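Shown here: the complex without one of its protein chains, the others still in place.
Presenting chain A:
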Amino acid sequence: MALKHKTPMLEELEKGPWPSFVADIRRMAARKPMCEDLLGLLELSYEQKEGHWKHGGIVGVFGYGGGVIGRYCDRPDLFPNVAHFHTLRVNQPASKFYSTEQLRKICDMWEEKGSGLTNMHGSTGDMVLLGTTTDQLEPVFYHLTHELGMDLGGSGSNLRTPSCCIGKARCEWSCLDTQEITYDLTMTYQDELHRPMFPYKFKFKTSGCPNDCVAAIARADCSIIGTWRDKIRIDQEAVRAYAAGELVPNGGSHGTAKRALDIQKEVVDLCPTGCMEWDGKTLKIWDEDCTRCMHCINVMPRALRPGQDTGATILFGAKAPILEGAQLSSVVIPFMKMEPPYDEFKELIEKVWDWWMENGKNRERLGELIQRFGMKAFLEAIEVQPDPRMIKTPRYNPYIFYDPADVPGGWEHDPKAFRERHHA
């Protein structure tokens, strides 16, 4: 279809064997003038090597402080159909299960009331509806909530839409009902999700096992990661079958051919804590030294399974690198049972929020506050005792510096005398 704007640079992005977002927008441009202007604006940005979007605004739906992100084009004279091009975040179902019927209804609504363009899904996990005008925001919200049984997700200084891995719905390793936890947190914390109160964003992400398929440890202010506290279940017959080449290693992830697995080289020697032993017939695991890396289970899924006394490790403080660089979450509760109604978890999280709200600077993520105040101050505020499982290696990352008052008997320290013995 011939567009009203020339787009030679965008056409380059349609060449080659890969799917192209330009081709997708062009397809919609046949029906939606908004998409035609969107392509024209993008071509202008490529030509001038400058963006033409104004990000943010006061647009929203009544009573909600999140879910809508105002977006305006700064050249409405050239591209009037994208003068407003607001984004809506829609709270996705846990684990992103939809029926095709529901997806069709959403797409029909969005073609009528918006640009028809979606992003499935944004990195927070929401379904993102891209591009509509201010006058359509309330009608879209009404349609979502009354006709489709869906709600807006979190944005701004709110609790963001909780997200989770596929969990027990399809994964045999899941130690948690990730969907139940996500749904419960979403419903319990509706006010935090829709009405901002935090210094900045706050994310919950739940993974069913330490493989952490939603990357909770890298992205969530509070990461809930499934684990177990008994022993890895071993089927010795199946271990020997892997060694004899009767089964496909890695569940077929690295090739579907059967081959003899070198258990010593490919499993035992790669165990990060060296807690395994293989004598050619029997695999032994010293579970007390296992750090739940999941490698052995991933390589031999027919032979090894997580234990049955399951729960979650709770970690806090991950974030992407806007300030100070990226941070991974730190273990705060090594094991929590995580059973409905999750009162123990909720009591903990509310203490965390109170401390962050009292002490956090504007736009300071929880992980940055923990870094600024120290893990010790954080643990004191949430009334959790330091635990050796919170650190990777003693002496290399000592989060906790004890005061003489904390230790029975205390101790005397003369810094001047110390410096005389230790120059520099």
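Operating definition for what follows: contacts are C-beta pairs under 8 Å (C-beta built on N, C-alpha and C of every residue); 3 or more make two chains touch, one makes a residue touch a chain; residues count from 1.
Just so it is clear, contacts and distances are computed from a predicted model.
Per its UniProt record, the hidden chain corresponds to "Dissimilatory sulfite reductase D (DsrD)" from the list "Rhodocoxin", "Sugar ABC transporter permease", "Cytochrome C biogenesis protein" or "Dissimilatory sulfite reductase D (DsrD)". One of A:Gly66, A:Pro249 or A:Gly317 touches the chain omitted from the figure, and that residue is A:Gly66. The chain omitted from view is touched by exactly one of A:Gly114, A:Gly131, A:Pro199 or A:Pro249, namely A:Pro199. From the options A:Pro76, A:Gly251, A:Gly307 or A:Pro334, the residue with contact to the unseen chain in the full assembly is A:Pro76.
Of the options A:Arg363, A:Arg389 or A:Arg419, the residue whose C-beta touches the omitted chain is A:Arg363.
Among A:Ile58, A:Met187, A:Ala257 or A:Ala417, the one in contact with the hidden chain is A:Ile58.
Interface residues of chain A with the unshown chain, by the touch rule above, are 55-60, 63, 65-66, 68-70, 72-74, 76, 83-84, 87, 134, 155-158, 195-201, 354, 357-358, 360-363.
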